[in-house]
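Please see the structure below; I have some questions.
With one protein chain withheld, the remaining protein chains of the complex are depicted in position.
As written, the chain order gives the labels A, B, C, D and E, with residue 1 at the start of each chain.
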Amino acid sequence: MSAEDKNINQGSLQMANAKPSTDEFIKGLWRDNPVFVQVLGMCPVLAVSNTALNALAMGLATTFVLLMSNILVSLLRNFIPKQVRIASYILIIATFVTITDYAIQAISVELHKSLGAFISLIVVNCLILSRAEAFASKNTLGKSIADALGMGLGFVFALFCLGAVREILGSGTFFDIALFPSGFQEWVVMILPAGGFFTLAIWLLIFNVFKERKQKDE
Amino acid sequence: MSDSLWNIFIGSSLINNFVLAYFLGICPFLGVSAKMETATKMGGAVTFVMLISSMCAYGIHAFLVAINAPFLQLISFIVVIASTVQLVEMFVKKMSPTLFKALGIFLPLITTNCAILGLALFQTSKGYNFLESFVYALGAAAGFTLALILIAGLREQLEFAEVPKTVKGAALTLLIAGILSMAFMGFSGLSF
Amino acid sequence: MRSSINFSQFFSGNARRGTFKHGVHPPENKDETNGLPIRQFPFSPLIILPTVQNIGSPSEIVVREGQEVNRGQLLAKATGYMSVPLHSPESGIIRKIKNVPTISGKMVPGIYLEALPSSTQEVMDGTPVELESATREEILQGIQDAGIVGLGGAAFPTHVKLKVPDGKVCEYLMINGIECEPYLTTDHRVMLEQADDIFMGIRYLLKSTGAPKAIIGIEANKLDAAEHLRSNIPEDLPVTVEVVPVKYPQGSEKMLITSVLGREVPSGGLPIDVGVVVANVATTAEIGRLLPHGRGIQERVITITGPGVKKKGNYLVPIGTPLRYVLEQVEAAENISEVYMGGPMMGVAVSNLDISIVKGTSGIVVFTSEDVKRPTKIYPCIKCGACVDACPMTLNPSKLGILAKFESYDLMADEYNLLDCFECGSCSYVCPSHIPLVQYFRLSKSIVRKRIVARKELEYVQ
Amino acid sequence: MSILIAIAALGGLTLLLAIMLVIANRKLYVYEDPRIDVVEDLLPHANCGACGFPGCRPFAESLVDGRSLPGKCTVSSEDERQVIANYLGVDVGAEEKLVARLACAGGTNVARNRATYQGMQTCQGASLVSGGGKGCFWGCLGLGDCEEVCDFDAIHMDEHGIPQVDNDKCTACGDCVEVCPKDLFTLQPVSHRLWVACKNLEMGDDILEECEVACTACGKCAMDAPGNLITMENNLPVINYSENHNTKDPIQRCPTGSIVWLDEKLGVVKGRESQKIIRKGERMAGES
Amino acid sequence: MSSKTLNISTSPHIIANVSTDTIMLNVVYALLPVAGFAVYSFGINALLVILTTTISAVGTEHYLCKLSKKESTVGDWSAVISGLLLGLTLPPTFPLWMAFFGGVIAIALGKFIFGGLGYNVFNPALVGRAVLQAAFPVAMTTWYPAMALDRFSSISTSVLSTPFMQPTVDVVSGATPLSAFKFDNIIADSSDMALGLISGSTGETCAVLILLGGIYLIIRKMMNWRIPVAILGTVIVLSGILYLVDPQIYPSPVFMLFSGGLMLGAIFMATDMVASPITPLGVVVYGAIIGILVVVIRIWGGLPEGVMYAILLANAISPHIDNMIRLRVYGTSKQTKHD
Partner (left out) sequence: MTDTSQTQVLERPKSTPMLKAMVGIGIACGLLIVMTYEGTLPRIERLKKEALEQAIFRVLPGTVTTKTFLLSDAQKLEETTSDEGTLVYAGYDGSGDLLGIAIEGSGQGYADIIRILYGYNPNTEKIIGFYVLESKETPGLGDKIEKDESFLENFVALDVSLNGDLSTIQNEVVPVKAGAKENPWEVDGITGATISSRAIANIMNESIQYWGPLIVQQKEEFTAD
């Protein structure tokens, strides 16, 4: 959790120095990747990453909610008293999640079915609330948008990393296209809950190795 | 298809364990499973909040069906649950600063604990009646606490192990959770 | 829930009546010396006497360089209650007063005494302590004046140990003739050869402790000694001899009390808390021999043995005899690699042959480089539980070892009763992974004690 | 229709919620100074305890309370301390930088071993076994507990098994002082240039058999030092730092180099007389 | 006397003549007859499977030690045990590439990530098997009849199936007694089961040899006898009660005892010292938990066999058992000590 703490600290320190919005955008993609570095928003990452398509859809839905809520929170940041901020943020987030929910149903019932309750559960994705709380409530609209896009795309990236691995190994397909000649042995464990845990853990390990290498270089 | 209460309990606690099968509540799970003490406290807090929100959710659902506004389900769930949790949080902060310190930033995060909202959503979609919902919540909380305590015990023991540096932290917890999740697969299909 | 469940004894096995729980059975290796009678060891031309020979405060030197002293003359006086005087083991001349090395590696003030070759080594007598007329306090004072410390190895001032605190009653005087350390046969020979001294000592001890009854505890591998003592008990003396099973560390006073009386000395407590005072058999014999003459202790019985020694045996060695001289006399092998003072289970490895025999030295075991069986490799703890089944204090050495490795000393003390460990070595002996458990615990205990002192100081300041 | 329901329901719900929160806010409010968090963020998070508090947060609390000054934190840089001071509107409360110094120079090149130690490869463990195998009872065992315990990478064992302190990295957290079983480390202000690199209490040349750089308690340094700068106590020179000690004189005649001087450019230097020992040591090191 | 310095070390200066590697080696000895019988009854296929898992487990251990720049710990034989045990729990015609993968997982996931021998909170072989079970459920439940006539002359094509490809099922699959009971209510003959004339995992079929191996280890004091006794005892008692209640629905205790991996699990898997509690009472509780779970999963669960899951779950519980059940320390009062 220290990674998370640190990030929030960085966030609060960064408000002092005027950095360009591009920075906010890029940090979420890689350096402070919400999943791999901050270990936030795990539930959907694990639950709906059994296929690449689900992962991508979920990621984009989350990004949309994150973006919209960051915009609104940033706009209303001087209007909302501190004591009711969390409640207000949740209201805002829940609204956009409901909207997303209906939008996805309208796009494809099939997709909605496979994502299941996890669309609704975007509401409680720690990532969204923590960005609203730690960033958007303290920063200008432009920066908040950049932050939301960066974090959101970082989230999509992470989800996609997991989804791709799990789908390829677990089902032998990628976006439902068979990758291997028939007779491929699926690694069923990958689409099971345990596989979700393992895949995420392995991605975290890879990131840790990168981090260690980098530290060594320094 | 009405299920016996006992099977509902087994289902939500062991077979479809919220943490290990549904991945609900992973964030607090990673954070507070490091120590047995905090794990049990967190388990208690979650149990409490789950029971309350299960009852809230049942009431809200009935109300929304009555006024024919299903589209308000999610937002009402989250708002009511969040406010309940916030009340609990303030209460804890006032009453037991040590407990508050132990749970740290995770008390506000109970609000954003997917397990609690997930519980509300699942019990509604399964169409449980009040008693069934209550048992379902009880099972979910028991399962959550069980998983939390099991992992906390293992992590406490692994404090004193030569875990490779790269693996330490969230990755290790996830790997343990994965192994436990496989072990819990042994319960699948369990019914009396 | 934290403590054990009552019927755990049922599951822990090994809870035979008449002995303590757990324990180990190291090879005894006593046969080579237990038949050899005690012989006087030659007087060394140079005696080196450290002033620290006991637990407690050092004694203060009262002689000066160049002074001639007689055997038995007071060389250093006690500096308080937790201190005993030091008597000259040989007639000779004080050559130097300077720091001398000790087995702990520390340099302490000491005396270099050069023997007078012509001396008859007649012992100087002092004021006798009359058994009939002396009060309890006078006997204890006499024991202190004789410079007697626990000869079993711990070297704790005997008069302190024998003192029954106000409000406590001593029901039993326990004479410890167990000698569970492998190789050592000192007490065995003392019991066979000095029965009269032992019984005289018991008389003094019974009087000083007020105990109505004395029990001599002997391990079953010394039945001849038990028989000998039993048949020689004076009729007026309320003494019984109890034979207990052979098991290490039977000789620890807590274990002995449990084996004989079925009582457990409370954690952090002393034997007197269960109405018992324990004295080593050699110490008792020494009291019985010295007090009637008012003498100070100048020599003691030592088993010198081990594969590295040619002339093994039980010797009466003047205190202060340099180890180098001792090994020369017993014709130690060329390739000695390890020398222990005390037995191999709890004895201390000697780092330097320039140290000398002290009051607490019960034996010298010499190994050559060929006999030493060193664990080649330390494996991680596999939690096999051998140590748990060995620990006489029913601690969990496995857990303690892991905690020590990760330096969680406070947890060890608070949760796992670290301070009850008395370093008997059973756990290390059985550990298949060759983890240096005893060393861990010794270190942890010293750190925990330091922290406790620091905490107390802090509280005091506040 | 559903629009009205939605507005009514949500409006009502939020109103209820807001009222509840307002009440809760009144009844259950616990005040915590927000500056504590900020200050804690500004501290280095080393939790080293050099400030005398159990960790950074308690220190932050005491800073906010005004019970202590930022200068107590020896780990953070000058600038960082200034930031905290500015934030709280207090003085930095500068304290002179302390560094750890070792009172032993008896590396494997100059000191003899009495016995071969086997067992736990830590100084703390070795010191329990007859004080470790080292000939000099007081000397450094060289197993590197201090290197291990140092969180700041400031201590490194040199090729002769003697720890060398990096003055720049040392934060005077005191961990090495605590861990050394021979109590060889002390924390001293960097300005203390003169110190004694030996702790043996023996007198005379006997000790030289065990260690060539041991203090023989000859007392020459005390004689050469101005005023009461150096006195001999327990066979060791004791430096009275309250005197002016900006002179290299005391080290010059030391036969074993056990009293040393920190030169700004050259580092730790020894006196003229002891040069032969250093050379000898170097040669020995070269041979081995 | 020599002038060279003496050696000093801390007491005790003598040690008992046991060593971790000899314990492990003896476990291997005890497993060899079981493996031998597996080869005898399932032929060359079983041999290949067991060899593959063993080699991959040992190789992984060696490679991971190298990777983390530690001295290779292959010499302590524990990897061999894990590999052998894993091989003994797999179906006889299990594809070799999967077996190899299982060996790698057993060591990497079951042991290495926790810090190697002594820290593995789960039994490594079972972790490997659990992953295989979850990853390749079909291959893991394709059984091969025991004592097939051509078992020494032909290698099953499924054993040699191409890596990453599905095994081709070329044999008439023989149901295990447990699955036959679960799905078809057929109870196998108990003497057949004791002697291993049934189909099943390579090493779980011959209860007699497994028992003998266990007795050998118990006599040599290299195994905690309380664990298998507690497990088997609990299973006998529980299933005995159920059998008395209704022998039509519930199988007999004898059947429960000799079917599936219970023997192998109770004697060789649950007794993994590292992953089991340490106190005598603790291991009894641990064994009882495994026994209860085995019966519950077998009788009421969806799966025919639950020994693996039961042991993994009990492994996870064992730190708690150790925490709650401790020996009463000498000289402390029998009441709970509070600080």
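A few notes on this one:
As a convention for this text, contacts are C-beta pairs under 8 Å (C-beta built on N, C-alpha and C of every residue); 3 or more make two chains touch, one makes a residue touch a chain.
Being a predicted model, the structure only gives us computed values, none of them experimental.
Among A:28, A:41 or A:170, only A:170 touches the chain left out of the display. The chain not shown here is touched by just one of A:53, A:117, A:191 or A:204, and that residue is A:191.
Interface residues of chain D facing the missing partner chain: 2-3, 6-7, 9-11, 13-15, 17-19, 21-22, 25, 29, 31, 33-34, 66.
Residues 50, 76, 79-84, 87-88, 91-92, 94-95, 98-99, 102-103, 105-106, 108-110, 113, 170-171, 186, 188, 191-192 are the ones on chain A that touch the missing chain.
Where chain B meets the omitted chain, the residues involved are 1, 3, 15-16, 71-72, 75, 188-189, 191.
Criterion: only the chains that are shown with their structure count from here on.
Leaving out chain E only, with every other chain where it is, the touch network remains one piece.
Ranking B-E and C-E by contacting C-beta pairs places C-E first.
Each chain gets a centre from the mean of its Cα atoms; the one farthest from the centre of chain A is C. Put simply, the C-alpha centre of chain C and that of chain D have 41 angstrom between them. For chain B, the set of residues that touch two or more other chains comprises 71, 75, 79, 83, 86, 162, 167, 172, 175, 179, 182, 185.
Each of residues 348-352, 374, 380, 436, 439, 442 in chain C touches at least two other chains.
Under the touch rule stated earlier, the contacting chain pairs are A-B, A-D, A-E, B-C, B-D, B-E, C-D, C-E, D-E. On chain D, the positions that touch chain B within their shared complex are 2, 5-6, 9-10, 13-14, 17, 20-21, 24-25, 28-30. Partner chain A is touched in their complex by these residues of chain E: 98, 109, 131, 134-137, 139, 164-167. Here chain D touches chain C in the complex through residues 114-115, 118-120, 124-125, 128-133, 137, 201-202, going by the rule given at the top.
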